[in-house]
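Removed from the display is one protein chain of the complex; every other protein chain stays in position.
Chains here go by letter, A and B, matching the order in which they are written, and residues are numbered from 1 within each.
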Amino acid sequence: MALLDIKDLAVSFRTRRGTVDAVRGVTLSVARGETLAIVGESGSGKSVTSYALMRILDAGGRIEAGEVSYGGVDLRRASESEMADIRGREISMIFQNPRAALNPIRKVGRQIEDVLLRHNRTNRRDARDKAIAAMEAVRIRDAAERYHAYPFELSGGMCQRIVIALALACDPKLLIADEPTTGLDVTTQKAVMDLIAELIRERGLSAILITHDLGLAAQYCDRVAVMRRGELVEQGDAAAIFTAPQHPYTRMLVAATPREGVGVRELLPPELRTPAPVDQVGDRPLLQVRRLTKTFERDGNTVHAVKDVSFEVRQSESVGLVGESGCGKSTTSAMVMRLLDPSAGEILFDGQDLALTPAKRFARDPRRAALQLVFQDAGDSLNPRFTARDCIADPLARLGNFGWGGLGRAARRDRVEELADLVGLPRDLLDRFPHQLSGGQKARVGIARAVALEPKLLILDEPTAALDVSIQAVVLNLLVDLKARLGMSYLFVSHDLHVVRLLCDRIVVMRGGAIVEQGPAEQVMTAPQSDYTRSLLAAAPVPPRMERPVGPLAQAAQ
Amino acid sequence: MADTTLTHPAATSLRHVAYVLRSNPVTGVAFAMLAVILAAALLGPALAPYDPYASDAAHALEPPSWRHWFGTDNLGRDVFSRVLVATRLDLAISVSAVVLSFVVGSALGSAAGYWGGWTDRVLSRMFDTIMAFPLFVLAMGIVAALGNTVENVVYATAVINVPFYARLVRAEVNIRRESGFALAARLSGNADWRVLAFHIFPNALPPMMVQVSLNLGWAILNAAGLSFIGLGVRPPTAEWGIMVAEGANFIVSGEWWLAVFPGLALMFAVFTFNLLGDGLRDMVDPRMRT
Partner (left out) sequence: MAGRARIIASRVAQALPVVVGVVIVTFLLTRALPGDPAAYFAGPAANETSIAQIRAALGLDKSLPEQFAIYVWHLLQGDLGQSISTGQPVLEELVRRLPASLELTLTALLLSCSIALPLGVLAATRPGSWVDHLCRVLVTAGVSLPTFFTGLALVYVFYYLLGLAPSPIGRLDFVYLDPPRITGFFLIDAALAGDWETWAAAARQIVLPAVTLAMFTLAPISRITRASMLQALSSDFIRTARAAGLTRATVVYRYAFRNAMLPVLTTLGMVFSFTLGANVLVEKVFAWPGIGSFAVDALVVSDYAAVQGFVLAMALLFVVLNLAIDIAYTLVDPRIGFES
C-alpha cells in the first residue's frame, strides 16, 4: 500500500489578475521507502503540489478538488491541529535558500530544540543534548559548538544541513525536498544530495525530490513524474523515463539538457536544427589580461579577490571562465568590463591598456561600445520604467554614432526593430515593460541591448542560469548564431561545466582568486590536469542518457 | 494574444490613471475629496457668502443656523466663510513647503546615496542634526528667530522635512546603485550623473509619492500648530490653526462651533492627503500596469 496517495489534485490561486489554476488533476503516489522525483520547468506546479499536500499554501491558494491520503489519513479533511501534528513528525519538508529558511535571530540549536519539544520527543532538560545529537546525525562536526551559531555565521551548505536536521529531528516517514540544492555550489550540491540519499537509506524514508535538474532526478530517484503547466505529463521508473521517454515534452526536456557528446544544435527539437555556424578563430589576441589583481579592504581585513590572473581571448574565440562562488570570476569580468578598477595588472584590448582609464570615466570613452555585457539576471538588468524599446535604444542614443554621440530618433527606431528581429523578439513586444515579459523574452531584450553597438568582445555572465532548460537551449543557440554573424568574441562566465563545454573553445578554471588550469575545452573536460577541476567534474550532476540511472534503494541492494 | 495596436504614450498613461482610480475605491474617494479641497482653494473667496474679515458685533457668538451655517465667532464674523477662505492659505503653505523640501531633499539624498564617502558622511550628519531636534520644536525656533511671517512658516516646515526625503532617497538610491540596470546604463555610455538622474532616481519615485502625500498632511498640521501657539500667521488672517486657537477660549464655555469647524476642515484635508498616498504611488509605478 502506498504511503502517500494523491488523486486528481486541483489547486488554484486568487490573484489580482483573476484565478490561476496552478495544479490540474494530478495523480501521484509514493510507496514506502521509495524516492519520487517531480520534475518540471517554472510554472509547472511541482512545488505547489507539495505545499498543498502539507496544507501550507499561501493565502489565496485553495485546494479545489482531489484526495490526498497519507498512511490512510485523509489530509484534506484533517483539522489544522491534526495537520500541525503531522507536519514535522510524519511529513517534513526542506526548501531552497537554506539561510533564509532559518530564523535569523535565533541560535540554530534552539531552533532544533523547538521542533523536538513541540513533538514531545524530549523534555526541557535533555533538549540540548538531543538537538546536538540531531546535528551530529547530519554529519555536522563540532556540533556542540555549532549549536550556538546563528544562520548568518554559517555557510550555505552548513545551513542546509541544519535545515535537514530540523526536518529529520522527529523521525518523519516522508521527506519532501523542494529544490534543496538551488543556489549552492556544485561541490556543496553533491555533498548535500549525497547526505540526503544516505539518510534516506539509513532510516528507510520515503522521499519526494522536487527539481528542475534532470541529472539530479536521474541520479537519486527511483521513479520520476514530469509536470508541465499544472498537469502530470508522464510518470514511471527513472531508468525507463530518461532512456526511452514516451511523451514529446519529456523528450524535449531530455534533449534540451546540456550533456557530453552533444552539440549545441542537438539541444533543440529536430525541426529547428539548422546547420551550426563554424567560426574561424583568429591568431591575433583581442583581449590580453596580464597579472590582473584586485584586493578589497573590508572591516580591517584584506580580501584578495583576484590574484595575478592572466589569460587571453583571440578574435572570434569563445573562452569559458569557470569556478564556484567566491573564486573571483565575477570580479575579473567586472574589471575587464571596466566597471571596476584593478589594484594591479593590465587589460590589453586591441593593444591598448584599458586599465589606464579609470572606471568612472570609461562610460564616455570611445572604446566603451566595443566591450559589452549580458547579465545573469535579465529582469534586474532592465530598468523597470523603460519599455523594451527604451532599453535597447539607450546605448544607441548614447554611443550609436561610432564615436560621434548618439543616433537620431528615426535611425534609432529602425535599428531597434532590426535588433529585435535579430534576436527573435516579436516586434509588438517592444512596447511592453519588463514585468510584462517572460524570462526568455527578457533575456532576448538583454542580448539585443548588448549587441546593439556591435561590440567586439561580449562578456556573458551566467546568461542562462535563471532560465528554464527549454528556453536555455534556444538562447544558447541564439548566442552561437550571433557570435558568428557579428564576428564577436565571447568570455563566458559560468559555474555550469556542461553549458561551458557546448559554447567554448577554451576554458579557464578559477579558484580562490587564482587560475587553477586553462586549456582547450575538450582537454580540460576529458583530461583535466588539476585535482580541483577533477572534483568539479565529478560533482556535476550527470544528465540522463549518459549513465544508467540508479536510485538509492537499488544502490543499497548492490 | 499579443496586442499589436500601437497606442500613443499619452493615451496609455491616461488609461493607466483611470485604471488605478477604478481598481481601488479608496483612491477614487480620495481624489474626489482632493477635488473638493482644490475647488475650495481656487474658488473660495468667490463662493464665500460673507466677507471673512467683516466684523458684526451685534451678531457675535451665534450658533450655527440657516443664515450662518457654521455660526459666527466672537467678532461676529461668519465662520463658514473664514473656513472656506482659509483653505487657500493652508494649501499654499503646505504645497510650497513640500515642493521645496522634496526638491532639496531629493538632490541631497541622491548625492549622498550615489557617491557615498565624505559626501554621504557630511550630509548624513547634517540630516541627523536637523532630526535631533523634535521637529515641531525646531519649527518653533526657526519661525521665532526669523520672524512671524507666512514665508518663514514655509521655510521652517521645508527645513524640518528635508531629512525625511533625503534619507528615503538615499536608501532607495543606495539599493539600486549596483543593480543590473544601473550597471547596464553605465555600459551604454551614460555618465554617472545621467545614470543617477534618468535611471536610478525615477525608480525611487513610487515610494516617495507616499512620503509626499504624508508630508502634505503634516505640513498643514505643522502650520496650524504653529499658529495655535501664536507663531507664524497672525490675526485677523483666516487660517485653520489660528481659528482653532481663538476658538479654544470659548470651548469651555460651550461655544463649540468656533473651534470645531476649522478643526474638522483640518482633519478633512489631512485625511485626504493620507488616503492619496497609495493611489499616487500606484499611478507612478509602472509595475502596476497590467
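The criterion applied here is as follows: contacts are C-beta pairs under 8 Å (C-beta built on N, C-alpha and C of every residue); 3 or more make two chains touch, one makes a residue touch a chain.
Since the model is a prediction, treat every value here as computed from it, not as a measurement.
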Exercise. Specify the residue from the set B:V36, B:M131 or B:L205 that touches the hidden chain.
Key: B:M131
Practice problem: Write down which of B:V85, B:V169, B:M209 or B:L266 is the residue touching the left-out chain. | Solution: B:L266
Quiz prompt | Contact residue for the chain not shown (choose from B:P49, B:P63 or B:G230) | solution = B:G230
Quiz prompt | Selected from B:V162, B:L187, B:L214 or B:L280 as touching the chain missing from the view | solution = B:L214
Quiz item: Contacts of chain B with the missing chain: which residues?
Solution: 125-126, 128-129, 131-138, 140-142, 144-147, 214, 217, 221, 224-225, 228-231, 241, 244-245, 247-248, 251-252, 254, 256, 259-260, 263, 266-267, 270-271, 274-275
Quiz prompt | Touching residues (missing chain, whole complex) on chain A | solution = 54, 56, 59, 80, 84-89, 92-93, 95, 97, 100-106, 114-115, 118-119, 150, 152-153, 163, 166-167, 170, 298-299
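Definition applied: only the chains that are shown with their structure count from here on.
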Quiz prompt | Where chain A and chain B are represented by their mean Cα positions, the distance between them in whole Å | solution = 47
Exercise. Flag every residue of chain B that touches chain A in the complex, lowest number first.
Key: 2-4, 6, 179-181, 183-192, 199, 202-203, 286-287, 289-290
Exercise. Over in the complex, which chain A residues touch chain B? Could you list them?
Key: 16-17, 337, 339, 360, 363-364, 368-369, 372-373, 375, 377, 379-386, 391, 394-395, 398-399, 426, 428-429, 431, 433, 435-436, 446, 449
